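Have a look at this one before I ask anything.
Complex shown without one protein chain; remaining protein chains in place.
So that you can tell them apart, the chains are marked A and B in the order they are listed, and the count of residues begins at 1 in each.
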Amino acid sequence: MKPPPFTYHAPRDLGEALETLAGVGGKVLAGGQSLIPMLNMRLAAPEHLVDINRVAALATLEAAPEGVTVGALARHAQVARADAHPLLGQALRLVAHPVIRNRGTVVGSLVHADPAAELPAVLAVLGGSVRLARHGQGERDVPAEEFFVGPMESAVRPGELAVSAFFPVLPAGSGTAFREVARRHGDYALAGVCAAVTLDEDLHVASARVACIGVGPVPVVADVTTECDRRPASTVDWAAVTRAVQEATEPEGDIHASAAYRLHLVGVLAEQALKDAARAAAQEAAPSPATG
Amino acid sequence: MTTRLFGEPVERREDGRLLTGQGRYLDDLGAGALAAAFVRSPHAHARVRDVDVSAALDVEGLVAVYTWEDLPERVGRALPLLIPHPALTHGRTAHPLARDVVRHVGEPVVMVVATDRYLAEDACARIEVEYEVLKPVVGLEEAAHGAQLVHDDVPGNVGAHLVQEVPSGAGASAREAIEAAPHRLAFRLDIERSASTPLEGRGVYARWDGTDLRVYTSTQTSTSVRMAVAAALGLPLPHVEVIAPDVGGGFGVKIMHPWPEEILVPWAAMLLGREIKWTEDRREHFVSSAHERGQVQHVEVGFDDDGRVLGLDVTILHDHGAYTPYGIIVPLITSTQLLGPYKIGAYRVEFSSIYTNTVQVTPYRGAGRPQGVFCMERTMDKIARHLGKDRTEVRRANFIEADEFPYDQGMIFQDGRPLIYDSGDYPEMLRMVKELIGWDDFERRPGRGIGIGCYVEGTGVGPYEGGHVMVTSDGRVHVSTGLTSQGQGHETVFAQIAATELGVPIERVSVVTGDTRRFGYAVGTFASRAAVMSGNAIALACRKVREKALRIAADALEADPADMEITEGLVHVVGAPSASIPLSTVAVLANPLRYAFDDEAVKATQFAGAASPDRPPVAEGDEPGLEGRDYYSPIRSTFAAGMHAAIVETDPLTAEIRIVRYAVVHDCGRLINPMIVEGQIHGGVAQGVGGALYERMVYDEHGQLVNASFMDFLMPYATEVPRVETAHLETPSPLNPLGIKGAGEAGVIPVSAVVAAAVEDAEGIEIDRMPISPSDLFELRSRRSADSG
Partner (left out) sequence: MEHEITLVVNGTARRARVPARRLLSDCLRHDLGLTGTHVGCEHGVCGCCTVLLDGEPVRSCLTFAVTVDGQEITTVEGLAGPEGPSPVQRAFGECHALQCGFCTPGFLCTVTALLRENPAPTDEEVLEGISGNLCRCTGYQNIAKAVHRAAELLAEEGQ
């Protein structure tokens, strides 16, 4: 289990990185926590590897009122510590193990596009985007719904570099939650749901969205605002909501879980996540929770 | 004998090096050696048509490429069948490199030697093997139908078939006893494959100096590898040394030998005159070493109103994979140890050991016992359920009583000797485990259940082990034994035994295991035997040394040896510490000298005047030096026992299963080091939990192992393993001088049975197949809803 040979490039700045990528194509190496296992197993054999670990300008994390921009070299642990976005924080706690999070990058995880990974779902539920750059051409922002193309397949074209990802901040009165079931702590989820709920001034559900993982080729987004029927969370018809989420998914069976179990699980988790998110939203709307 | 160190939780003497990165595991040796890698079959069943190595030849650093055709006859012949048995009528073993047909994914086809492993893998990637793909035989029951064959000359894929019968006291057969019984049950049980999975894989490093071959291998038996290597390479035994360095876990898989690599690496090292090392990687370990556990069992039982078993008939299909190098030890153990702590009226067990196009099956910690215990304990639970009785009551009704030892089960055990239990107290053990887990006060509710499992484990099987003890003139005690260590703390426990026997501080004792240069006769470390076998052998060797030391000291002090003892390394007259002589001096005096190499040695030289001029310096029948060697060879195994109980919670929505409490009562006779025994139990239980809830080897219909990685073969992390509460019962074994029994495998044996029982209790669904995942439980719940709806 040793990686095959490749030509190594270690650009010092973004311009050089883009130029190299445009010139030779090749795989981008950031955290390497998904790429290097594939290389070690010789499941991937890129001719060129462009190591962006020296491009310090990509190790950025910018929090603005409208959202958080995560640079291509920002590692999970760094982003989690910055505590810049509640849902991102909730999701990062579920990503693999602490040691992997020290090295793995948020943008790398998005580009890897594993249908069971947490971060693509966060980007999807928030309606975020990924900024792609290519030497000699302008940058393009690809919205989440177009970014995840298929299992392990994103919209990044050969020669392009995903330079950052943008995670929008939700409007006031919003809450989020991430629920998943994995076989072992830190494993990829059998199924998972991240939820974003916004309440109106009367604490009725104004908007409710989920993104589900492990139950489709890409994160499955379901807007269940209609099913929530602008009611308070306590009187929402959760069975209808669960059904709507389940209908949006297309789970498959594998050695760890049957398709039926995943379908069941995503319903259970959707209800739990939405309730958690509604609770968090209610707390946000009324910061001193005098009532239960 | 003082008990100062024997029985104490002495901190481990191997830890100093292991905690500072100074351990020496196989791949830590041989810096600069050439690296070997293998082209392995990607097909489960195929005929090798052609091997084209030409594309590999221009890989930089390539040294050699070998196929089966390149091997001399002696090297290329089929690997030994280690444990022949009359019932193994169709035993088959692999060739070191595939000769014509490959029978599982991962079987080695081509060996590559290069200057480093990266380059060796590059060369492997370029070698083209042309295969004619044959239909694979996958799945135990499909294989048993025999429509497709793994080996053309093995009809029905049956490697072995054995029926064993023990009639009831009244002479009834199991069949008759079951038919006459007031109650009868019949059911089927399934256990899936798992594997030892030590964190260090296998590995071999060989060097040849033109005369002598030295082989380092990550093994559980260096002496037997030595004999196998010498035989395969045609070398005289004295010219072969085999050393097990620090070994990063074994759990059974490394008792299997000689592996193809253990023959091929030394052979190539001799041929090339270069040091060569092969370090197995994780993927190779999954597809090229060995697995265990897979069985299907059909059970029929007849019992009375109290739940006493009157007749038991078990038919086992055992999956032994593509080859049978380790014989039928695993199903033999299953069928004998199935009986556990119980008196069964009449017993009939039949097994068929079946070939499949999968990795071969050899013992994994527990070695067939987890399957046997699963069978018996599920049976006990079903009887209790049928009769509406408490599950512990039914067990109690079947126990062998404390005053019935030695108890003859009327069968032949895995060592070819009668299955006679030496000692135990099962009713007391049951009382203890019930108390520990709080059985009688348990509050049952949906989603919360309790389970219990009992087992008896034959430990310390023969034929023998030996020990050598030498006291050098600096007063240090050097102990060696031939069997090997993989983390059991032998350097500590054997030092405890030697220090206790010889009356020396443990700091002066050092222990070497698994090095044929130090001790050439041994069997190996498996079957929870090391402490029993080598522990007793070392104790006996120490007693010889002690006797000699007392004799020499008595001579020097003009005292009676019977009045003397050794304390803190000082040989002295009992009650008169001033009349003493250090053991170091005794060691000097034990070796009559001509040359004084240091001041102390002067005492033993020929003009020192101590020796009588009328006797030869070394008396007849005596030997120079203060050392002793002895062997321990028991008439039969000792029988350790244990009872585990667990409380589990199942999530009503997600079907996740959580073990909230896990209790173990364990009896391995006298404890040498309770800290180490506890550690063995913790680790065993963790492996058992892996086998019960997480680990399986999943083959698809093409015979591909689809989860051959740590991503998908789910060994538990700290977050998946419950805290283990333990209590000990000590019923010393009457069979050996130290009164000890083995402890290594105990923890793992009943875990699947216990967890199945607890989940069954929580869910009200019969659990007849293990392991069980949340998805499995969900499917069982769905089926129940469908059935009742």
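Going forward, contacts are C-beta pairs under 8 Å (C-beta built on N, C-alpha and C of every residue); 3 or more make two chains touch, one makes a residue touch a chain.
None of these values were measured; they are calculated from a predicted model.
Residue B:His682 is the one among B:Arg47, B:Arg184 or B:His682 that touches the chain missing from this view.
Check B:Gly249, B:Pro418 or B:Gly625 against the missing chain and you find that the one touching it is B:Gly249. If you put the hidden chain back, the residue from B:Arg99, B:Lys135, B:His151 or B:Arg282 that touches it is B:Arg282.
Where chain A meets the chain that is not shown, the touching residues are 1-8, 10, 29, 32-33, 36-37, 39-41, 49, 51, 53, 77, 96-100, 102-103, 185-186. Interface residues of chain B with the unshown chain, by the touch rule above, are 11-12, 14-16, 18-25, 27-28, 31, 116, 118, 197-200, 246-249, 251, 281-282, 486-489, 675-676, 678-680, 682-687, 709-711, 715, 717-719, 721, 723-724, 747.
The definition used in the following text is that only the chains that are shown with their structure count from here on.
Averaging C-alpha coordinates per chain places the centre of chain A 45 Å away from that of chain B.
Considering their complex, residues 117-118, 121-122, 125, 281-283, 653-656, 694, 696, 698, 706-707, 709, 711-712, 714, 716-717, 719-720, 773-775, 778-779, 782 of chain B touch chain A. Residue ranges on chain A touching chain B, taken from their complex, read 1-5, 37, 41-42, 181, 183-188, 190, 255-258, 260-261, 264-265, 268-269.
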